[in-house]
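== chain A ==
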Amino acid sequence: MELLIEIVISFFLVIAGVFGFVGSFGMLKLRNTMQRLHAPTKATTLGVGGALIASMLYFALVKESLSFHELLITIFLFLTAPVSAHFIAKTYIQGREKEEDLPATERPYGWAVFDDSPSHPEDDGPQY
Partner candidate 1 sequence: MNHWIIAPVVLPALLAPLLAFVMRHDIVLSRAASAVGTVCLAAIAIGLTMLEAGGGTQVYFLGNWTAPFGIVLVLDRLSAIMVLLTAVLALIVLWHSIATGWDKRGRHFHALFQFQLMGINGAFLTGDAFNLFVFFEVLLIASYGLMIHGGGRTRLRAGLQYVVMNLAGSTLFLFALGTLYATTGTLNIADLAVKVQAMPADDVALVRVAAVLMLIVFAIKAALFPVQFWLPGTYANAPAPVAALFAIMTKVGAYSIIRIYTIVFGPDVAATQGIVTDWLMPAAIITLALGAIGVLGAKRLMPLLAFSVVGSMGTLMLAVSAFTPYALSTALYYLLHSTFAGAALFLLADLVVSRRGNDALTAQPPIVQNGLFAALFFVGAIGMAGMPPLSGFLGKLMVMDGVRDQSWMALAWGAILIASLVTIVGFARAGSVLFWKSTAMEPAEASDTVTPATALQVGPAMCAMGMLVALSVFAGPTASYLESTAAQLFDSSGYIDAVLSPALEGLK
Partner candidate 2 sequence: MEFLVASAIGVLTAGGVYLILRLRTFPVILGISLLSYAVNVFLFATGRLAVDAPPVLQKYADVAYTDPLPQALVLTAIVISFGMTAVLVMFALGAYLEADHDQINIQDADEIESSDEKGQGA
Partner candidate 3 sequence: MTNSTSLLAIIAILPFLGALVPGLMIRAGRNACASFAAIPTVLALILLGTLAPAVLQGEVIQTSYEWLPSLGLSVSFFLDGLGLLFALMILGVGLLIILYARFYLSADDPMGQFYTYLLLFQGAMLGIVLSDNILLLLVFWELTSLSSFLLIGYWKHLPEGRQGARMALTVTGAGGLAMIAGMLIIGNIVGSYNLTDILAAGDVIKASEWYMPALILILIGAFTKSAQFPFHFWLPHAMAAPTPVSAYLHSATMVKAGVFLMARMWPALAGTEAWFYIVATTGLVTMVIGALIALFKDDLKALLAFSTVSHLGLLTMLLGFGTKAAAIAAVFHIINHLTFKAALFMTAGIVDHETHTRDIKRLGGLAKLMPITATIATITALSMAGMIPLNGFLSKEMMLEEAAHTSWMHNPWIVPVLATLGACLSVAYSLRFIVHVFGGKVRDDYPSHPHDPPFGLYASPALLTVLVVLIGTMPFLAEPIVTAAANAVTGADTHPHLKIWHGVTPALYMSLTAFGVGGVLLAMHGSLERVWNALPRPEAKVIFDWIMDRCVALAKSITASVHNGAISRYLAIFVSATVVLGYLAFTSGPIAPATRDMLPVPLPIAVGWIILVAAVGLVVTNHHKRFLSLVFISMIGLAIAGGFVYLSAPDLALTQISVETVTVMLLLLALHFMPKSTPRESSNALRVRDAGIAIAAGVAVAALAMAFLLRDFDSISAYHLANSYQGGGGTNVVNVILVDFRGYDTYGEIIVLGIAGLTIYALMDALLRGPAAKRLRETDYSQDRSRDRHPMMMVVATRAMLPIAILVGVYIFLRGHNQPGGGFIAGLVISIALLMQYMASGFAWTQLRQRIEYHSLLGWGVVIAGLTGAGAWIAGKPFLTSAFGYLHFPPIEEFEWATAIAFDLGVFLAVLGAVMLMLYSLSRIARYAGETINIDPMDHDPSAAAEKTEAEAN
């Protein structure tokens, strides 16, 4: 039984390690910023996730004290990571991409970085 527990926990740890590393490696290897932006999703999801599951299991099964903190951290990361990625992507697009190079929105309005929102067309941005 104990061995099984150990195997399971070790499995999650190894998964965590592998995906965590792949995330960072991808960031190093990939050619452009948008590609690199994909990499950390691995670190956040299976990387941290694996470590947190391993930790929960470890404390629940080995230390026999159920801990929910890991779950909280996971929730938090899952809530925030997309927003971070979203912002970073926009940061990249605003600085390095041209509006023409992006596909059309298929809507009456352009992409958010380049076009005023319908609600606030009088936004205080620069008047080109």
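As a selection rule, all candidates are chains of the complex that A comes from, given by their letters.
We adopt the following convention: a contact is a pair of C-beta atoms (placed from the backbone, for glycine too) under 8 Å apart; a residue touches a chain by one contact, two chains touch by 3 or more; residues count from 1.
Computed from a predicted structure; not experimentally measured.
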item	value
For chain A, as assembled in this complex, the candidate in touch from 1, 2 or 3	3
Complex contacts: residues of chain A adjacent to candidate 3	72, 75-76, 79-80, 82-83, 86-87, 90, 94, 112-120, 123-126
